[in-house]
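What follows is a short report on a single structure.
What you see is the complex with one protein chain gone and the rest in place.
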Amino acid sequence: MSFSDPSPLSAAPGASVRAVHDEFHGDLLEVSMGPHHPSTHGVFRMMVTLDGETVVKLKPVFGYLHRNHEKIGENTSYLGSMPYTDRLDYLCSMTNNWAYALAVEKLAGQAVPERAEYLRVILAELTRLLNHTCLAGFLLQDCGASGTPLMYAFREREKILDLFESLSGSRMMCNYQRFGGCRVDAPAGWLDAARALTDGYGSFLDEYEALLTGNEILMARTQGIGCLSAKLAVSAGVTGPLLRAAGVAYDLRKVDGYGFYPRFDFRVPLGAHGDTYDRYMVRVLEMRESIRILQQALRDIPAGPIMDPKAKLRGFRPKPGEVYSRIEGPKGEIGFHLISEGGPNPYRYRVRPPSLINLTILEDLCLGHSIADAVVILGSIDIVLGEVDR
Amino acid sequence: MSPLQFCLIFSGVLFSVGLAGALARSNAILVLLGIELMLNAANLNFIAFWRYGPASAPATGVIFVIFSIAVTAAETAVGLALVIAIHRHQRSIRLQEATRLKG
Amino acid sequence: MNAVLILIALVTVGTAIAAMAGRNLLHSVLLLALAWTGVAAFYLWAGAEFAAFAQVLVYVGAISMVVLFAVLLTRRSRDEAAPGPAGQSRALSAVMAAAAVAGVLVGAILRSPLAASPGPAPAVTVRQLGAELMGPYAAALLAVGVLLTVALIGAVVLAAGDRTGQPEDNP
Amino acid sequence: MLGSGLLQGLAVTAKNFVGSFHDPKRFVTTQYPEEKTRLPEAYRNFPFLVSENAEDPMGTLRCVACQICEKECPPQCIYIEKSKDKKPDASGKQQIYPAVFDIDTAVCMSCQICVEVCPFDAIKMDQVFELAATDRFTGLMLDRHALAKPNSYFHQLHPTEAAEVDDRLATERKAAEEKARAAAAAKAAAAAKPPAVPPPPPAVVPLPPPVPPAA
Partner (left out) sequence: MSAAATTSESFLERAPLLLRDAVTGFLPEPARWLANSLLSIVAVLAVFGLLFAFLTLAERKILGRVQNRPGPNRTGWFGLLQPFADGIKMLTKEDIVPRAADQLLHFLAPVTLLALSILTFAVIPYGRHLVPVELDSAVLYFFAAGAATELAIFMAGWASHNKYALLAAMRALAQLISYELPLLLSFVPVVLATGTLSTTGIVAAQGGWKWHLIPHWIVFTPWGAAGFAIFMVSALAESNRSPFDLPEAESELIAGHLTEYSGFKYALFFMAEYFGMCALSGMAVTLFLGGWQAPLPVLEFIPSYVWFAGKLLTLLLGFIWIRATLPRLRIDQLTRLAWKFLVPLALVNLGTAAFWSLTSAWSGPLQLLRWAVALVLVAGPFLLLGRGLTAGLGPRTYRYA
């Protein structure tokens, strides 16, 4: 009987599942969750085999949102792929832009002015705030809170989106970075607005944590659920907050030190258990660190040009070569692999999508937990189907 | 036919229906339910005699029924636990196949 | 009031027969819940209010739930497919035996000089019941309490099975 | 203690409930059709073609049908056909003009790359987002008549950018005039003909009065 599962804390993921399975052989229920399901975060499908309410098998099915992104990238000019990267992880277009711009700049040996680098850091950290805030909201929605945390998260997200809109012209599909800088300079008052938002964000996080972090129901629903061991995380190529929640200190901002990150003082929070609660808390703590980075960057940002004067917009043809460039996106390592043959289009264009690679461990995390936990674990992995399916 | 007789016949018929079910069906749960029905028929008698019978202590019949209901609840709980245990061992709740005492 | 009594009897016996004869186990359980409600209606008709509500609470509210739960837990068992010839003959003999019992009972009841006392239903309040239970029947009450506790524990032990003995195989 | 976290959460929601009645920082929704948020200047939606003159939009389009935007458009939603003949543009110069200029807004992804690559500042981003149509094939396919908007409209939408563009165009035009004049002078000098050519008439077209945008 599945209702008498004594304590999920004691069981490693998948432990004794097979034994239970054998005992009730033939009593399994196969449920297709998705592609239209309220909590699969898009058109994603989980073929779940249930014993009572316990997941004994889970097969993720995706590709419903496949758009041929990489092939289009090989047939579009370098610049023309930039707006498509917005649509990979549509919550984090700024970091996608940056990762792509960084790859092309590396390919073309393009320098970036200082102000643009600062702006990129600011925008990336704002994106991280935005993404983690949304994730916390969605995670709680998956836990069954009737929309309240999600609405608070969206209220704050709107403020960041307003900033993006007044800077780039679009809330989500920013298309802001260019090879050699940023497209336009921040309008008058933008940096002050960003400063005000950054200063107020801490109090929002305090309130949000008061609502949720100490909540016994949330702790019962997330602690000890979906434990990801550091070993599995590393061998599966998991990156981002998931990896850090599993206790592995790996943050590309520290490891690669790309952009101007080495100039800023920030810490990398690490979890000890690798469970859903750690994944949630690591993100909350990362947001607090992001606020610190933002405060430093907004204090130090210099005046100056936003675009390298040598950068070419039209007729951009990098010399032949091959690069892989990556940054620490909010969801993990987002990387672009480009091969140029000297033409206006890349010969090969390949994305390393963090969502997809993090999603591969879904079954390992879910086995032995109940169907309600599977939904929460999926939420804590933080996927965006635009990026998974591309 | 006096009302008491009618009530007793009602109870007797209900008892027979339960008996028929308990004997005829091979599904353990249904057999259990047939027995429940027979117990209910007995309870009906208590109330019928309490209502029409010669006056005794005012609450005797009702108290008997209450005790009976409590005992039935216990019986069902144990019976169904047995059914589940049988199901676990035999993959079936047909009583004909539950022939072994040890699983 | 006799019309009400006849109606109650007909509904109760009818649902009971349908439940016992039915093919669908779940329908049987739901019909039986109805039959139990009919019995409760009889208690109510007879004036035993407390017993009627207790009957509904225990039978419809608890026992039928537990039975349904058991039905769902054992729903994939390979039986009830088609009763073989052995099953049919058994059913026939069972019905005959039950009919014989019914015949004996009804005959006996009809022959017996059972005159109903014409008086009104004996009134019994909850307070009276409580006093009786705590007074003359206190020992029986304790015994039932012990029985229920033992049954509960026994049921848990039986249903829980021997999960602890299984090897923990970590994949 | 069990329950303290729950009570804390209840306190937060109660605070928000009360706050939604008096605190505009908490109560952030706007009642959309009646009440509209102010769009930032940078806001972009779909492209439009800038014409110098509101009275004669087709005659004064800045677009010279060079087809760079058509080529650069990532989703390829622009279709241009060059004219066979030449017509005078706003400055009176003979120019090729777009005989056909269609943008399929059902395909357009508002990336603004056409605006960035246009060397003539002829295509800019509009801010009208209430574009619902009953026919998805023709209703969202905008031709050059639907796309042409006067420069004054551009000034209304993006005043900073429009001023910059006007400045730049004016300087370019002046430089072109200077160059033309210099070339003419050189030519005259080379021809060594004493009577100097009179300077050409000023080519600046007065801006039309601002018209309200078609809402």
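We just call them A, B, C and D in the order they show up, numbering each chain from 1.
Following the convention adopted for this analysis, a contact is a pair of C-beta atoms (placed from the backbone, for glycine too) under 8 Å apart; a residue touches a chain by one contact, two chains touch by 3 or more.
Since the structure is predicted, the reported quantities are computational estimates derived from the model, not experimental observations.
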item	value
Which displayed chains the unshown chain touches	A, C, D
Touching residue (missing chain; options A:A145, A:I160, A:L205 or A:L367)	A:A145
Which residue of A:L79, A:C92, A:L211 or A:I334 touches the chain not shown here	A:L211
Contact partner of the left-out chain, one of A:L65, A:M219 or A:L313	A:M219
Contact residue for the chain not shown (choose from A:F62, A:Y118 or A:Y277)	A:Y277
Residue numbers in chain A that touch the chain omitted from display	2-5, 7, 9, 29-31, 37-39, 50, 52-53, 140-148, 151-152, 155, 211, 213-221, 223-224, 244, 249, 251, 254, 267-273, 277-278, 281-282, 285, 370-373, 375
Interface residues of chain D (partner: the chain not displayed)	1-3, 6, 9-10, 12-14, 16-17, 19-21, 26-29, 31
Interface with the undisplayed chain - residues on chain C	26-27, 30, 33, 49-50, 53-54, 56-57, 60-62, 64-66, 68-69, 72, 125-127
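Here is the rule we go by: only the chains that are shown with their structure count from here on.
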item	value
Farthest chain (mean CA position) relative to chain C	D
Cα-centroid distance, chain B relative to chain D, in whole angstrom	85
Residues of chain B engaged with two or more neighbouring chains	84, 88, 91
Overlap residues in chain A, where contacts from two or more other chains coincide	1, 23, 26
Contacting residues of chain B [partner chain C, same complex]	1-10, 12-21, 23-27, 29-30, 32-34, 36-37, 40, 43-44, 47-48, 50-55, 57-59, 61-63, 65-67, 69-78, 80-85, 87-88, 91-94, 97
Contact footprint of chain A on chain D as seen in their complex	2-6, 8-9, 11-13, 15-16, 26, 28, 40-44, 68, 72-74, 109-113, 116-117, 125, 160
Chain D contact footprint on chain A (complex, rising order)	76-77, 79-84, 86-87, 148, 152, 155, 158, 162, 165-170, 173, 175, 183-184, 187, 207, 210-219, 313-314
